[in-house]
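To start, the structure under review is shown below, and the notes come after it.
In this view, the complex is presented without one of its protein chains, the others remaining in place.
Labels A, B and C are assigned to the chains in the order they are written; within every chain, residues are numbered from 1.
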Amino acid sequence: MSGNTFGTLFAVTNFGESHGPAIGCVIDGCPPGLALSEADIQPDLDRRRPGTSRHVTQRQEADRVEILSGVYEGHTTGTPICLLIRNTDQRSKDYSDIASTFRPGHADYAYMQKYGRRDPRGGGRSSARMTAPMVAAGAVAKKWLAARHGTRFQGCMQQLGDMEIPFEGWEHVPNNPFFAPVADVSALEAYMDALRKSGDSCGARIRVSASRVPPGLGEPLYDKLDADIAWAMMGINAVKGVEIGAGFASVTQRGSTHGDSLTPEGFASNNAGGVLGGISTGQDLEVSIAIKPTSSIITPRDTIDVQGRPTQVVTKGRHDPCVGIRATPIAEAMLALVVMEHALRQRAQNGDVSPPMAGIEASFL
Amino acid sequence: MSGNTFGTLFAVTNFGESHGPAIGCVIDGCPPGLALSEADIQPDLDRRRPGTSRHVTQRQEADRVEILSGVYEGHTTGTPICLLIRNTDQRSKDYSDIASTFRPGHADYAYMQKYGRRDPRGGGRSSARMTAPMVAAGAVAKKWLAARHGTRFQGCMQQLGDMEIPFEGWEHVPNNPFFAPVADVSALEAYMDALRKSGDSCGARIRVSASRVPPGLGEPLYDKLDADIAWAMMGINAVKGVEIGAGFASVTQRGSTHGDSLTPEGFASNNAGGVLGGISTGQDLEVSIAIKPTSSIITPRDTIDVQGRPTQVVTKGRHDPCVGIRATPIAEAMLALVVMEHALRQRAQNGDVSPPMAGIEASFL
Amino acid sequence: MSGNTFGTLFAVTNFGESHGPAIGCVIDGCPPGLALSEADIQPDLDRRRPGTSRHVTQRQEADRVEILSGVYEGHTTGTPICLLIRNTDQRSKDYSDIASTFRPGHADYAYMQKYGRRDPRGGGRSSARMTAPMVAAGAVAKKWLAARHGTRFQGCMQQLGDMEIPFEGWEHVPNNPFFAPVADVSALEAYMDALRKSGDSCGARIRVSASRVPPGLGEPLYDKLDADIAWAMMGINAVKGVEIGAGFASVTQRGSTHGDSLTPEGFASNNAGGVLGGISTGQDLEVSIAIKPTSSIITPRDTIDVQGRPTQVVTKGRHDPCVGIRATPIAEAMLALVVMEHALRQRAQNGDVSPPMAGIEASFL
Partner (left out) sequence: MSGNTFGTLFAVTNFGESHGPAIGCVIDGCPPGLALSEADIQPDLDRRRPGTSRHVTQRQEADRVEILSGVYEGHTTGTPICLLIRNTDQRSKDYSDIASTFRPGHADYAYMQKYGRRDPRGGGRSSARMTAPMVAAGAVAKKWLAARHGTRFQGCMQQLGDMEIPFEGWEHVPNNPFFAPVADVSALEAYMDALRKSGDSCGARIRVSASRVPPGLGEPLYDKLDADIAWAMMGINAVKGVEIGAGFASVTQRGSTHGDSLTPEGFASNNAGGVLGGISTGQDLEVSIAIKPTSSIITPRDTIDVQGRPTQVVTKGRHDPCVGIRATPIAEAMLALVVMEHALRQRAQNGDVSPPMAGIEASFL
C-alpha cells in the first residue's frame, strides 16, 4: 500500500537504502518444498551487481545474499523468506553536495515534496540499488516456475542511446557487459567510452521475454497480465515506456495483419506478445522497455536549492552513465515475479490443472 | 485480486457482461460530503457511448446511470456508491457464429484457456463495454479532485492508423467524434470511411494529461505513480504500449537534455511527464498510449475451432472499426482514478497538507 | 480497505442502505463452472428475512435475489457475480424523530463522528439489513464447498437473554423461529412475548459449526483461520464476543486437559474448535458468539442531540427485540465465507492436493 510490497500471493516486501547498513526483502507466499539455497540466487545478483566493467558505476559491492528465514534443511517451508544483502562500499561523503539541491531528472525533488525530508546519500531509497533484492526474489520465482512449468526468462539490450543493436542470438548475451545479443560489442564499447568522456549519459531499450508461460494467467479487467507487466516494468528506475508484443507499431497495423492467426500447430505470429484480453495464451511473452538517461551527470545543470533559489548542480560520485546497461537482469526478474504471482492466482481460482480444452492443449503447449 | 477491483482506497469494483441485464460498479472509499448526482456522471458516459457517429459501432445504448447507494440528500455519505447501467440493445444472435471459433487477436481463446467456458455474446466480460462503469467512476473521481485540488483531465487522439494528427488546440476536441485536436477532421472521416468499406480495422494513439496534480503522489518503489498509470492504461482493452513524458524518445536523449531543469518559476521542460522517482512533481502528467486495431472484422481470418480444427472466421455484428476513437474519455477516466487513489494514499501517510518546503510551494504550485 | 469488501480471493463487496432502492453485493473470485441459480441462494435468504414470526421485526421484505452477472447458461463463468435485492418495504417517516438524536448503544453517534453526516433512515448503512447480501454470498460459498469438499455449515441458538437452551439436536433447528436445538420452544416464546410487552430488548448466544473442513486452511501468523473467523463474527452487527472451541473456559483448563489427544482414529476431543496454530486440523470448526441486546427500544433513554444538548430518545418503528434470533443464518454465512476464502488461499500456495502425509490422511478425513 505504501509501495514497498510487490505482489499479493507471492509478495515481496523490499527494504533498505543505498547507504544504509543493509538492503533486502521478505518473500511471503513461496510454496513449500522448493529446494533453495543462496547458490540459487547469487548468479542473478552477480549479473546485476555494480563494478563489473568500466561502463558501469565503480562502486564495489559483492552483493552477497543471506537467507535469514523460511528455509529448513534446504527446502522452503512455506513461511517468509528474508533475504539480506549488506551494503559494504558506501561513501556517503560523495553526496554531501547534493543534499540541498535537486538534480534535474532525479527523484530528489519529488521525495522532498512527498516526505518533507530525504536521505540524500546515494539517492537513499530512490537508488537503483533497491533493485538488487528484487533480482534476488526474482531468482526464487524463476526457480519455482522452471521446476513446475518449464518457464524460462531471458532479456537483452535492443538499443544503446542512438545505436540500434541487431539481434544475432541469445547465446551472445552472457558474453558481454551490455547484455547485447551480438558477437562483437566493440562499437558499443567505443560509444560508451566517448559518452563517459563527454560527462553525459544516455538511454537504452531493453527486451525481455518468457517462454513456456502457462496459458490462462492474468485477470480479465484490471489485473491483466499485460497491465501487471506494464506496472512492474514502469516501476523499474528510469523506465519511461513499455510495449507488449507489437507495441506502438500496432497503431499503424491493420486488424487483418495484427491479429495472430491460429492454426492446429499454434499461433502463426506473435503481435500479441503472448497476451490476449489480458490473459496469457501460452505464446512467448514479449516486452520492450525504454530507459531514460541517468540524471546524475557531471555536466553542470540549472536547478534550485531547497530554499527555491536558482543554482547549478554537478553530480560527482560514482554513477552509471547508462543505467540501461544493468537493466536486463532486473527486467527479467520483474517479469518472473509477475508471472509467479499470476501462476499462484490461477491456481487459486482454477486449481492446479487448467480447464481441459479438447484437442488444443496437446498441440499448443 | 481476481481482477475486477481497481484501486484500494478509492476502490471501484466492476461487474457485468456485454449482453447481460446490466453492467455497473461499486465505488468504495469516496470521501463523504461530495455533492453528487447522476448529472455529474452522465456527460462523461455520453462522450464514451456507442452509436453517436458512423465511425463507431451502431449499437444503441443510452448508458443511463442510476445511483443505487451511497448518496443521501445529494451528498456522498462515505459508504459504497453503486452505479448501475442497464443494457438495452443486446442482439445476442449476432454472436452465435463465433461461440465455437476463436477470433485472431481476440480474448476468446485466452478466456477459454483460463476458465474452460465463456459467455460469447458480444465478447461477454472481455467487451470494451466494461469500460462504461469505469468512465462513470472516473467522473466521481474527477469531481472530487477538481473540487479539492483543481485537478483537470483532458485527452485527445494523436494518430489514427497511419495518419498523424497535429495538435492545434484542446478546444477542437469536443467538436468532432474523434476527439481530435484539429479544426478540420474531413481527412479523418475519409480515412475511416475507406477503412470501413475495406472490411478492416486500424489502431490509434491517444494522449491524456492532467494539470494541477498535487506533488508528492505516488509510492517510491512499486506503486509508483507512473507504474500505476502504466497499469491502468495497459489494462484498457486493446492497449499495447504506454509512454510517460518523453517515453521511448528518451532512449536517444542525452541526460543533459532529458532532465528537466528547475527554476524558481518552475520546471523548464517536461520530459518527465510530471513524475520523478515515481512521485508527482506538480507538473502536468503526460501519457501516451498505443491502441491496436479491432480484432472483430469482416475480413475472413484463419483460425481454429474449440476442437482445435482449422477453420475460418468472419465477425459480423456491430463493431468499432477503430476502438481508439472512443478511447479518449476512457483513458481520462483511468488517469483520474489513479490520481484519486494516490491523493487518498498521500493523505493517509502524510496528512492533508504536504510537508512544507520553504519558498518552493508558493512559486511552483 | 474502506470496509465494504469481505475476503480477497473470494471477495464480496457489499453495497446499499436500509431504506435505499436496493442492497446487494458483487462476488469476485468464484471459481468457474459451478452450477448456480437464484434457487440456490433464496432459501438462506428466506431463513434470515424479517417478518416471519411475531418475535422479529414486522418489516415485510421478500428479499428476492436477482443475479445480474457472472452466470452463463446456468454456470458461473469465473467473472464477478452481482446479486441484487430490491428494498420494497421502506417506511422512512418512521425514522424522522431520530435523525437529530443519538440512540444509546447505536451506531448513530459513531457514524456522525466519522463522516459528519449519515443516512438516518432505518440506520442507513449500519442496519443489520446489510447482512442479507452476505447471506446470499454465503450461499454461493456453501454450494462450492459442499460440492468440492463436502463441507457443511450449521448453527443454532444457545442462549436467549437469561435462558440457556439445552442442545437436544440439530433436527429441531429448522422447526422454530429461534433456530433453537430443542423440540419445545414454548418457554422461549413466552420469554419473548414478555420482553416485547416490557418495551425492552435482550441478547443471545449463537453457536455455529462446520464439518468436513479441509485441513491446512489458515495462514500462520495473522490471517489465522480462527483470527479471520473472529474478525468475521465480530463484524456481524451487535456481536460483542467470540469464542473458538473451549473459548473462555480454556482459561481454567490445565494443559493436560485442554490439548486434544490424537489417536489413529482421530482427535479424542475438540477443545481446539478445529484450529491449531491458526490452521484447520480437519476437525469440526466450533464457534460461539455473544450478541448484545438491540439498541432500538421504546423504553425512553437519556441521550444528547446533534448539538450536544441533553434529551431523551424513544425508538419507534419496526425493530427486532432480539437481533440474535435472526443471527444464526448470518453467522453460518460468515463462517462459510471465511472457509471459502481460505480454501482458495490454500490452493494458491499448496495446490489442489494438500501435501500427502503417509497413513494419516486416510484415517483422519
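Brief remarks follow.
What we mean here is this: a residue touches a chain if its C-beta (ideal position, glycine included) is under 8 Å from a C-beta of that chain, and two chains touch if they have at least 3 such contacts.
Quick caveat: nothing in here was measured; it's all calculated off a predicted structure.
Residues touching the missing chain, restricted to chain A, are 1-5, 8-9, 11, 13-17, 20-24, 26, 28-29, 32-33, 68-70, 72, 75, 77-82, 114-119, 124-125 (touch as defined at the top). Seen across the whole complex, the unshown chain contacts chain B at 8-9, 29, 31-33, 78-79, 220, 344-345, 347-353, 355. What chain C contributes to its contact with the hidden chain is residues 1-6, 8, 14, 102-117, 125-126, 130, 159, 161-162, 200-205, 215-224, 226-235, 237, 240-264, 268, 271-273, 275-282, 290-295, 297, 299, 301-304, 306-310, 345-346, 349-350, 354-360, 363.
The criterion applied here is as follows: only the chains that are shown with their structure count from here on.
Distance from per-chain Cα centroids to the pooled protein Cα centroid is smallest for B. Residue numbering shows that chain A and chain C use the same positions for more than half of their mutual interface. In whole angstrom, the spacing between the mean C-alpha positions of chain B and chain C is 38. Residue positions 1-5, 8, 14, 114-117, 125 of chain B each touch two or more of the other chains.
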